[in-house]
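Please see the structure below; I have some questions.
One protein chain omitted, others in place.
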Amino acid sequence: MTEILRVNGVSKHFGGLMAVNDVSFSINAGETLGLMGPNGAGKTTLVNLITGKYLADSGNVQFMGHDITRMSPYKRCKLGISRTYQIPRPFPELTALMSVAVSALYGKDRVNQGLEDAATEATHYLEFCGLFSKRNVLGKDLTLYELRGLELARALATTPKVIFVDEVMAGLNPGEAVKAVRLLERAKEEFGVTILWIEHVMAALMKAAQRVVVLHYGKKIAEGPPQDIANDPYVIECYLGSCHA
Amino acid sequence: MELEIKREKIVLRAGTQKFEWHIEPRYWRNPFIYIGILLLATVLVYFFSPQTLPTLVEANLLAAIAIPLGWMTVGTGRMNFGPQFYIGAGGYAAALCSIHLGWPPAVTLLVTLVVGLVFGLLMSPLSIIAGGLYYTLLTLLFPLVFLEITFIYTDIFKGDTGLSGIAPFLSGGSYTGNQLMICLLSLFIMLIYMFIVDKIMRSKFSASLAAINDDEEVAEAMGVNVKKIKIISFAIPAMMIAVIGWFYAHYYTTLSGISYLPLSFMLKVLMVSMIGGRVQIYGNVVGGYFIAFMELFLISVIGDMATVMFPVILLILLLSLPEGLFGLYRKRRYREYLPTLHVRR
Partner (left out) sequence: MLTTIETMLVYTLLLGSLYLLVSIGFSLICGVLRIFHLGYAYIFVATIYLTWMFFHTLGLPLWLSIILMIVVQAGIAIGIYKGIVARYVKMEEKIITGLLLIAMIAQEAANKWYPVQAAVNLPTTIIPGSLVIGGTEISYQLILAAAFGILVTVFFVLFFLKTKTGLAVRAISYDINTSKIMGIQVEQIYMFIMVVVLLPVIIAMLMIAPVWAVDPWMGWGYMTTAILISVMGGLGNIRGTIIAAFIIGLTHAFMAFVIKEPRLMNLAALVVVVIMLLFRPQGIAKTESLW
């Protein structure tokens, strides 16, 4: 298992609040790493730091041999990092097809790709996510489940090496949730991506993740296979209450 | 760079990038008809009422300002409320070169292009650092400050009275003949701008413009180099608008900041955009002609009250037309590039 992403002691504070406090971990190629923690633990902030929305106050991030701590988000995307958003952020005035085509066009520097070629590629990803019939629907008119699928299609279209998936199942009914999880599994098989999965639903992480990292108040409190995490007394205390940061 | 013309496509390859445009002759019928109408109208006006030629020139120029402004709006994701700054910059550059250095219009055109590009590049970082409302306010203020500068440094800019003695486009020959030539030149400029912006909006570049317009942050996360595109989308339309300043300078042979820099002119341009449905390029042409002719109509019919009635009528139009005049006609297509100003902090 080769390591493709390594996060070393990153911290980020907003005013007086330490959102992420000296977190270190690494991701190996081809695995699914779960990221857990109560609300406000800093999971999304950590992902924002790695994908480039915020710049870390300290620490560094190494990806495939590059130091990406200070890189702009679009350069990180071209290197192979992609993400979905917890509250879906589609392009409201673009159709599903055009949204994914944008990713296909700009996700990587490709040779000889025109708009049509990108649209053709986009249909492939849309069809994988089951959205082919909705390709001409504007982003603002899609349902939540379709939006989640669009987020994934858009992230996949940049042909990433790592995808940061942020709470795929929030707001979906049980049937849709199961389909969403299976979609992620199929994406891994078909496109060979590595996934870092932020999730609250333990059951899904138990089955899908090889390793889990748990954050609490911005600090990493546990890391390991899901079974060990589920039995870790400190983690249980944090989730059930009476825990100090 | 190579250009390949296949049976139904034009393919432009630059380095490793490929740009394609489809050639669909069945869709050419309408544009050719409209261009024909515009040309015919110009010629007819020349024969039957040559004193209306200046209005046609004004209409063409207004449209030629609104078209690159549409590109700038989509590409930066914000509305520039001070496009007339570049008209002033380009116009004064051309005027000063013509008066003090005696250069002919063709040479001052090059100067204007350079000046427009320089100012556009200098001010483009504003579109990156300033958010929605701040950007609007600052772009609003720049022309007003420029106007103040023209008053302050009166020896150079001749504030109130304006510069005069700029070389005209054509001298000698019949007056109306020259007017016709100039009118055709303005039409030509407008059509070129229309062509350029239309081709950009139909190429793969437009996907990134639409993405930035909708959600900059997500676009950047998907690999779009937002900063580069914003700078291009600011600087090049700025250059294009500066050329209109050049045209005004040589057309009227006098140039005074007070005609173009205050808000009254900006409102005209804004209304051309609004009536034309903002980024709809063909709509801007309709808007330009509408505003120019309405002004003519108001001044000749109502005379004195025109300055008051003009904004009143514009207000009524604004309130009663949801998508501009052009929107009444156009069917809704699924790709729309309409920017929205959100009060972001």
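Order of writing sets the labels: A and B. Residues in every chain begin at 1.
Everything below uses one rule, namely that contacts are C-beta pairs under 8 Å (C-beta built on N, C-alpha and C of every residue); 3 or more make two chains touch, one makes a residue touch a chain.
Every value quoted in this text rests on a predicted model; they were computed, and no experiment measured them.
Partner chains of the missing chain, restricted to those shown and counted over the full complex, are B.
From the set B:Val11, B:Ile35, B:Leu113 or B:Ala130, the residue in touch with the chain omitted from the display is B:Ala130, counting the whole complex. Only one of B:Val218, B:Leu255, B:Met271 or B:Val286 touches the absent chain when the whole complex is considered: B:Met271. Contact with the chain that does not appear here is found for just one residue of B:Val11, B:Leu144 or B:Leu170, B:Leu144.
Checked against the hidden chain, the listed residues B:Leu39, B:Ile156 or B:Val308 yield one contact partner: B:Val308.
Mapped onto chain B, the footprint of the missing chain covers residues 79, 81, 129-131, 133-134, 136-138, 140-142, 144-145, 148-149, 151-152, 262-264, 267, 270-271, 274, 278, 304-305, 307-308, 310-312, 314-315, 318-319, 339-343, 345.
Methods note: only the chains that are shown with their structure count from here on.
The geometric centre of chain A is 43 Å away from that of chain B, both derived from CA atoms. Chain B contributes residues 11, 13, 16-20, 203-204, 206-208, 210-211, 213-215, 217-227, 334-338 to its touches with chain A in the complex. Those residues of chain A that touch chain B in the complex are listed here as 51-53, 72-74, 77-78, 82-83, 85, 89, 91-95, 98-99, 101-103, 105-116, 118, 136, 138-139, 154, 158.
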